[in-house]
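Of the protein chains in this complex, all but one are displayed in their positions.
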Amino acid sequence: MAADRKQIEAKVIEIIADQLARDKEQISGASDIANDLGADSLDLAELMIAFEENFDIDIDEDKVGEISTVNDVVDQICKVLDSNE
Amino acid sequence: MIKVDLTGKNAVVTGATRGIGFGVAKALAMSGAKVACIGTNEEKLKESVAEICAGGGEAKAFVCNVADSAAVSEVASAILAEYGRVDIVVNNAGITRDMLMRRITDEMWDDVINVNLRGTFLVTRAFVESMRKGKWGRIINISSISGLIGNAGQANYSASKAGVIGFTRTVSKELGNRNITVNAICPGFVDTDMTRVLNPVLIQGIKDRIPVGRIGSPEDIANAVLFFASPDSSYVTGQVLTVDGGLIM
Partner (left out) sequence: MKKRVVITGMGLVTPLGCELEAVWKKLLEGESGITPLVDPELNCFRSKIAGQCRDFSPLPYVDSKEEKRIDRFAQFSYVAGIRAVEESGIDFSKENPFRCGAIVGCGVGGLGEIERQDAKLDKCGASRVSPFTIPKIMLNAASSHLAIRFGIHGVSYGVATACASANNAMIDSYRLIRDGDLDVVITGGTEAAVSKLGLVGFAAMRALSERNDEPSKASRPFDADRDGFVIGEGAGILVFEELEHAKKRGARILGEFLGYGVSTDASHITQPDSEGVYAGAALSAAVFSAGLNPEQIDYINAHGTATKLGDVAEVGAIKRAFGDCAKSVAISSTKSSIGHLLGGSGGVELIFSLLAIRDNVVPPTLNLENPDPACNLDFTPLVAKERRIKYIVSSSFGFGGHNACVAAGAFTE
């Protein structure tokens, strides 16, 4: 099953909004999680755990460094989900 | 407690285990002095020192019988080695062996004179050199109203305490030009283990004659000691201050 990108993005935004106490409306695919949304390094680590738990995947530690925007997160999750098939 | 700043001063208090001596040691320590507490009952002395330390004071126990010349020299060396210098000495150690004069034995006489009078001399002598070198000193001797007006049954005790007053006046003359003051305090009836053994009827009788209407506490005496120990009492020496709620006057 190819992952539904739109659904994944919505879920990712929901998780970020909850974690960072933001309104979902403030977050878009282009939002930079650290610079625009104010996440610090611990938030980022906590977010990765939340993504892993929600999508039941493992995100490679090396790839975490490449993530800065919401779109980056969605890309990464789609990639892992696709490769799992 | 009257406020006196004794930070940086080192004090020696004899008979510091209980009663007036313990009250004096606490007051000196709470005023900032380091206090060497001398007593004979090691276990009780250490408990008293623990109490002072618990309140943030600095105190240390030194076991010594002040009537024993060799022991006093030894403990003085130990105290000077520990603190480097002694600024304040409170000669408080005292005992009673009450009896009508005609029944006082040689031993009862000597015991009291040796602790109360000879002990005061030995301890003062042991620390006076340190005070002379430091060009500052406070010697405070605890006498008694018994030494001023006498008290039936206390020929030995009152003689020793009157002796302390004579000693105080002479030494104050010898040390006055060295910025060392020497004064005596005559407590009246103070609530301590020494007086608690007396007949309650007798105690009530005394209380009735005290103008301020109460028995004294060790803290009352400690406040007088703080005055004499203070840097601000430098023009008072050779004096005998009665602290007795007005019992004798």
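A and B label the chains in the order they appear, each numbered from 1.
In this text, contacts are C-beta pairs under 8 Å (C-beta built on N, C-alpha and C of every residue); 3 or more make two chains touch, one makes a residue touch a chain.
Keep in mind the model is a prediction, meaning the values are calculated, not measured.
Engineer: Looking at B:16, B:52 or B:190, which residue reaches the missing chain?
Structural biologist: If we include the chain that is not displayed, B:52 is the one touching it.
Engineer: For the chain left off this view, which of B:26, B:118 or B:138 is in contact with it?
Structural biologist: Missing-chain contact among the listed residues: B:26.
Engineer: Which of B:1, B:100 or B:248 touches the chain that is not shown?
Structural biologist: Missing-chain contact among the listed residues: B:1.
Engineer: Please output the residues of chain A touching the missing chain, sorted low to high.
Structural biologist: For chain A, the residues touching the absent chain are 18-21, 41-43, 45-46, 49, 52-53, 58.
Engineer: Across the whole complex, list the residues on chain B that are touched by the chain not included here.
Structural biologist: Looking at chain B, the ones touching the missing chain are residues 1, 3, 5, 26, 30, 47, 50-57, 217, 219.
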